[in-house]
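For this depiction, one protein chain was excluded, whereas all remaining protein chains were kept in their positions.
Naming follows writing order (A, B, C and D), and every chain is counted from residue 1.
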Amino acid sequence: MIRFLLNRVAGMVVVLFLVCLFTFVIFFVLSPDPAVQVCGKNCTTEAIDQIRANLGLDRPFWTQFWTFLSGLFAGRTYGTGANAVECAAPCLGYSFQSSQPVTDMIVQRLPVSATVAIGAAVLWLLAGVTAGLVSAVREGRFADRFIAGLTLTGMSIPNYVLALALQFLLVVTLRWLPFPHAVPFGEDPVQWFMNFLMPWIVLAIGAAAVYTRLTRANVIETLQENYVRTARAKGLGPGLVWRRHALRPALTPIVTIFGMDFASLLGGALITETVFGLNGIGKLAADSITKNDQPVIMGVTLLAAFLVVVGNMVVDLLYTAIDPRVRVGSAT
Amino acid sequence: MTDAPGTLLRARNLVKEFDVRGGGLFGRSARLRAVDDVSLDVRRGETLALVGESGCGKSTTARLIARLVDTTAGTIEFDGREVQALTGKDLHAFRSEVQVVFQDPYSSLNPKHTVERIVTAPLVYQRRPIPGGARAYTGALMERVGLDPDHSTRFPAQFSGGQAQRIGIARALAVAPKMIIADEAVSALDVSVQAQVINLLRRLQDEEGFSCLFIAHDLAVVRQIATRVAVMNGGRIVETGDRDQVFDTPKDPYTRKLLAAVPRIRPEWDAARRRNEAARRAREQEDAQR
Amino acid sequence: TGGPSDSTGGAGDDPVAGGTVHMLQNADFSYLDPARGFDGGVNAFYRLIYRGLTMQAAGDAEDPNAIVPDLAESLGTASEDGLTWTYTLKDGLKFDNGDPITAAEVEFGISRAWDPEIGIGSPWLKQTVDAPEDYAGPYQSGDHPGIETPDEHTIVFHLIEPFPEFDNVLAQPNAVPFPVGSGAGDEFINDVIASGPYTLDTYTPGSLIKLVRNEHWDADTDDVRKAYPDAWEFEIGLEAATIDERLLAGQGTDVNAIAGKIQAATLPRVQTPELQDRLIASPAFCTTYMGMNTTKAPFDQVEVRQAVNYALDRASIQTASGGTQLADPATTIIPTAVSGHKDFDLYPSEDYAGDPAKALELLAEVGLEDGFSFVLDIRAQPSMQAQAEAVQEALKAINVEVELNVIDTSTYYETIGTPSQQSDAAITGWCPDWASSASTMVPPLVDGRLITEKGNTNLAQLDDAAVNARIDEIKAIADLAEANVQWGEFDEEVMALAPMAPLVLEKGLFLPGANIAGYHPSTSMTDLAIIGLKDPSQG
Amino acid sequence: MTFTPTELEVEGAQGGEAARDNAPPSPPASGRRLARAFLKDRAALACSVYILLVLLMALAAPLIVKLSGWGPYEFDQSAVDPDMAGLPLGAAGGMGAEHWFGVEPGSGRDIFARIVYGARVSMTIALSATVLTSVLGVVFGLTAGYFGGKVDMVVSRVMEFLMAFPALIFMIAVLSALPAENRQFLLVGVISFFGWPYLARIVRGQTMSLKEREFVEAAKASGASSGQIIFKEILPNLASTIIVMTTLAVPGYVGTEAGLSFLGVGVVPPTPSWGQMIASSVPWYAVDPAYFLIPGACLFLLVLSFTVLGDRIRRLAETGGARA
Partner (left out) sequence: MSEALLRVRGLTVAFPTASGPGEVVKALDLDLDRGGSLGIVGESGSGKSMTSLAIMGLLPKGATRSGSIEFAGTELTALRERAMRAVRGDRIAMVFQDPLSSLNPYYTVGTQIAEAYQAHRRGVTRRQARRVAIAAMERVHIEDAARRVDHYPHQFSGGMRQRVMIAMTLSMEPELIIADEPTTALDVTVQAQILDLLAEIRADTGAGLILITHDLAVVSEVADRIVVMRDGDLVESGTAERIFTDPREPYTRMLLEAVPRIDDEIGLLRTTAGEAES
């Protein structure tokens, strides 16, 4: 088990390192000089040089990369003298445009993204798995075909089209829901729920469609398994057979995908958050791209990658808990 | 059967270890010894049967000999050449001299290839001309294994298990091999089909004179086809000997256990049946004569 | 206070004290530090928190472009030679922590503009106040040698050269007091020290800013700011469409909401009498123009530039910019609402639809009647793309092929402001730094001596001796009114050379919430300091 | 494109595969029978017709536009109301004999012509990206799956890395930073760069289980080289997977292109693309719904058609046309 963990962590570190390096290289090559941005509209060449030196931008690539990496673990200081700014570990960089460490900016927005992601995930899991199960046990009948039609539609609506359409319908025309703006749960739970309902739905629909299909396919496949026949031969009722013997094994591959999907959602539902004006990490990314706030884009990219990689690992671990056949550490 | 005396294949002290699990940086390199110090000889024209329970290393031994996997230790000499050292042209030559027939006919035939393509594949891969053209050559081969030559453009799935296994044999024969390794070639087949395939193999062996390494776990079948028998258990060969010696006077306790477990129809029933059969035949003959 | 007010009343109702005004906006403020931020949106915001020696008059003043005293008792007094300006502080000025504001704080705050990393906002202080080459702000170089504080109430500025409009420079957002020693590094963001009527309560970057009253602000010392509401909430990060929808709907607290210009697409929806009542228009202070790079062929030929000016279909560009209610065709550099504007049209056409025939004649003179092609830099922003497409379409009529080079918003100005990266032409807007004068309107666009490697504003890269001399001549005129007349003349002279093609003047339409009063918007800076609610109990 | 089974799942699938191997494989469905089954499937037929229509539209855009009378870039100031922010005159966004699908607010450009030309962009980008990802995915998937060991580790890590990457954020950041010229190539490149691991992963998994099949060993025993085994023995067995995956990938890429154009980093104006049209229609959705609905519906139907088609093809491939 320990060995498996170590291996997994090692693989994760490699991937994260690659992500860091790649991101760094790309932004190093592509981005306009950050010093120019710090310098503002009316800037002189000398001032730029000064800023470059202060930020260490004049140093060779590998030195800068190393500084960045070590900043992740040990924190770092930007600039010198009175204008030096502290960036505590884990330092993902410092946004000179909003005068804040990137880590702080991300942490501030994490709650919104987490709310969006968790709500959407709950919704799509519930809807997807239920619809998939119904569809599978009613294979070929009306319910199945109806659900199939829904899922194909759900998969085909681009989420920004859906977001706009929903907003137009539910908020502008019918006025059932308020314009989304994040209200803390503690302040007004009802408002909170109404505000997040649309983003949840928008994010959940596409994924729910995918999960429905996946659940359906998996359940249909497990229903063919010999052990399901065994369960029926034991005289178990259909409820038990479906729930215990067909659904549980069918869900295992879904868990693997779920980890990744959820993690990447946590890392930013860029379009949905932008359309609904929710200040999550996706919105942060979108805003930073518009402002070309390179440290933030990098930070968010790294965070999102980190989440996915960690999500993947958690899934692998979960997998061993869910599927007894995968006995890590012991040869089977 | 004995017109080409001498040893065709000589394997000495074969060892094969597999890495189980492992991989990654911290993987424990546990090794599983699938074949442990196996030595065997196959003489020209004879059939050596390799028996033993599932997982004892029979297939691995066969794959070592066919050079489908590399040995961990030991030497294999085929027709005087060191198999492990072969490369390039020599390896191609070896590939045409040793052919394998696998257990599951469907799995060993590419489902997306036609019979013609399957049967001529060895020649194509070895960049050898196909005598008389692919169609004619395939037709001839199919006839030899008892298949309808008109079916050469069919896919494996369009054949029954027994027929599919014949395609596998035809492929092996395409390069006129000196030795055929039949790895559980009949285990997956129904009794009656099994008999057909065994008869076919035996007939072909008579005609072509190739040697055969016949792997099986059904002792009754083995007895029908083997010249000599090697019994494997846990990666080792526990007993080797002429067929009759192994079946009649097994030396190793494991061989004895194996023999004892074989389910059999009560001999007295069989005897009675034979008597009844004979009587019936006699009666029928009488009727016919009448 | 207050009591129920007439809820059907229009903008004429008077604001009363109390309540919270909500500002809905798409983008976050650039910087909360006035030494860094310098754009219309944030300048208006600074007005609530920071005070300077002088300031622009209230939005409802007779001349809202005028400069009036703020912390200073009166406008500055210049010495004979115009090189020394002296100001006297009022009594009883305090920061939000109760500390008094004295000359030292004013000097300290102003000298922050010289810090290379902080002082990236308005450039005017650095351009006018005398300082040694190597002065790098108070944190690194200490006291500012060009500013004197003989006593607690007196501040003396030494200028590089005479600058009659120096009061305007001190009305810039970066000319505000700061407690001595404060505001370095990242200390600033955690504790904004306000001098104005409000101070920061909550700041969630990109999403929310809450302002509450600064208890130490004394209304008696402030003639301009009314500070009616008790609090401000800036809701940031909303989609433009959402903002308009909320304003249209006016639900809940949105009756107390204000926002920037409405989108063009919203215009057809404000046609009900009730909404028309709320709608407030503001004139344009900026000109949207297409600069033509005179260093590149064929724009090095004046005939070509004139031909482009003739050929442009300003009516379709106007429609692309939101139609007649949101834009006027521009034929001058100085917008109508800016002092010094002179009405002229050197390249007339019927209904502003362009005169391709005349343009082709001009092109024929230089043998380009078969057309040419050029690359036009534009910003990745819908309205500017629409304008560019209209330009592109109009120039097809004179066989000119326009290739659009879309540049991301964030790097746009940097790219076109770098002559080595700039293409043949670019579309952008230009506003005066203060609306009272054209002196900051035309010269930066045409003064050949201002062409720099980076941050260049003279997109045409016009370097004409006569033009340069004329600039110096007008700048030397001490009488501001006379100078403004001259700037208008100058505008026409420049347009004869056609280094650019003015396109449109983009006006603003605003839709404040029904409960908002005292709203006097402007496309350059809306005066937030005089806005209030009609009825604080609503919303 | 969220199908991202992890390694363990692939291993699990292998185990399952082995158990199912005993069943005799169904005969490869004959092309003619599949075609017949396909023709009987009305939904699939409708989808193909729509896709063909869009393809035809894309190919014959200049011709079609000649017929309709308005080019995609032509302004028609007489069709919009300058006093109303350039709102199209007339009902339903200015639809009529002159402008079949109405006009764009502000400029008065013909929406029909822009839809027709937009189809060009959408199809070109989606199809090229599909071809590129398929080639990359198949080659890397096959290589990693077949050779295993170090090769597999490297390829898998790269795939893991690419899949971990927040592709959308990254695409936007990169596209907005890169110069606008050759945007279409860039789009294809960037989409493919992040897209191939999804196919590769599946191809790799299947290759890993296929290479355990005895026919691979038989080929080896017949003297086949690795290249021959990969491309002659294994690849044909992946055909249906690849076909299905690619048909399912096309709608994804159509959507991605539209999404990127929606976010303003797609095709360069004035070139129309459906995503760009939807994006510019956003502010107008309340006053000129047709402007939003037409490209929205075209895009939705295209994605739906490809999805349904992919779905049907998958089912046909699985059942061998036995059930339509």
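One rule holds for everything that comes next: contacts are C-beta pairs under 8 Å (C-beta built on N, C-alpha and C of every residue); 3 or more make two chains touch, one makes a residue touch a chain.
Computed from a prediction, not measured in an experiment: that's the story for all the values here.
Residue A:L240 is the one among A:L240, A:V255 or A:L318 that touches the chain not shown. Interface note for the absent chain: among B:I198, B:L213 or B:V238, the touching residue is B:I198. Only one of the listed residues, B:A176, B:A220 or B:A282, touches the absent chain: B:A220.
Considering the whole complex, the residue from B:L32, B:A136, B:V262 or B:A278 that touches the absent chain is B:V262. By the touch rule set out above, subunit A reaches the unshown chain at residues 225-227, 229-237, 240, 244-245, 248-249, 322-325, 327, 332.
Seen from subunit B, the chain kept out of the figure touches residues 53-54, 143, 146, 161, 190-196, 198-200, 202-203, 217-221, 223-224, 247, 257-267, 269-270, 272-273, 276-277.
By our rule, only the chains that are shown with their structure count from here on.
Relative to the C-alpha centre of subunit B, the farthest chain centre belongs to C. One inter-chain figure worth recording: subunit A and subunit B are separated by 55 Å, centre to centre, where each centre is the mean of the chain's CA atoms.
Taking each chain's centre as the mean of its C-alpha atoms, subunit B lies 49 Å from subunit D.
Between subunit A and subunit D, the centres computed from C-alpha atoms are 23 Å apart. Counting partner chains per residue, subunit B shows two or more touched chains at residues 23. Multi-chain contact residues of subunit C (touching two or more other chains): 245, 408, 410-411.
Across the complex, subunit C is touched by residues 73-75, 77, 80-87, 105-108, 176-177, 179-181, 264-265, 268-270, 279-280, 282-288 of subunit D. Put simply, subunit C touches subunit A in their complex at residues 27-28, 30-33, 36, 38, 115-118, 120-121, 123, 126, 139-140, 184-186, 188-189, 204-207, 235-239, 242, 245-246, 249, 251-252, 408-411, 413-414, 453-455. Taken in their complex, subunit A has these residues touching subunit D: 11, 14-15, 18-19, 22-23, 26-27, 30-32, 152-153, 155-158, 160-161, 164-165, 168, 172, 207, 210, 214, 252-253, 256-257, 260-261, 264, 267-268, 270-271, 282, 285-286, 289, 292, 297, 300-301, 304-305, 308-309, 312, 315-316, 319-320, 323, 325-326.
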